[in-house]
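Dumping the structure here so I can ask a few things about it.
Only a single protein chain was left out; the remaining protein chains are all shown in position.
Coming up: chain A.
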């Protein structure tokens, strides 16, 4: 990371802009079939697929399509969403069989000649339509003690940390706890007791933080039979992460750290 670069020269007062700067032009429209797996135990114990024919714009995302259904066709369609630009982590779901955030998946990037399928993420109990019970996921997160523990006496000002030490765990600080990784993991699907990638990512964030003193404790927890050794390196998690975190790599680094400490 570079800091305190030398002052850059003042940018020009006027430049010639390239033609058609910033994209533009007419926004194309698309027709598509959105196929949503509906489930409402108040109505039926059985889930079923429902098709919706929609006309959408090229800049729309899957979340816009879901909103169109909810707001114009069927108000009972239920899903979580908040920020709508990929930072809050509310709307992880299975889109065409892959875990994605609905608000970060542009329709134009999908094959619209076939129905776009949307269903709840797997491995967590479905509550209604695209909403799952997140509690088991957060339980695993809490178990790895996701907070800084430092035994030294508190300095008056900030603790110092070199840029290299800060960079060491940068990637895993990006996690938004959306559960896209954990619920894409085949091990987690068959064994809900497995901590899962997200909990390990968040352990990594502290284990490799030079300010933290509880790495050994977390490594001991993750050396458990439901810990890092359950990972089969299928890379589903890395592919699923909407934040681009190298999840499998982080898990591998935690495995190496466990071995290095040799419990």
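For this structure, a couple of remarks:
By definition in this document, contacts are C-beta pairs under 8 Å (C-beta built on N, C-alpha and C of every residue); 3 or more make two chains touch, one makes a residue touch a chain; residues count from 1.
In this text, contacts and distances are computed from a predicted model.
Selecting from "ABC transporter permease", "Succinate dehydrogenase flavoprotein subunit", "Sodium:solute symporter" or "Subtilase family protein", the unshown chain of this assembly corresponds to "Succinate dehydrogenase flavoprotein subunit" (UniProt protein name). Interface note: of A:84, A:110 or A:252, the residue touching the hidden chain in the full complex is A:84. Checked against the full complex, the candidates A:37, A:70, A:122 or A:249 give a single residue touching the omitted chain, namely A:70.
Although one chain is not displayed, its contacts with chain A can still be listed: residues 1-5, 8, 11-18, 21-26, 40-43, 59, 70-72, 74-76, 78, 80-90, 104, 106, 127-129, 131, 134, 138, 141-142, 145-148, 150, 154, 157-163, 165-166, 169-170, 173-177, 206, 209, 211-212.
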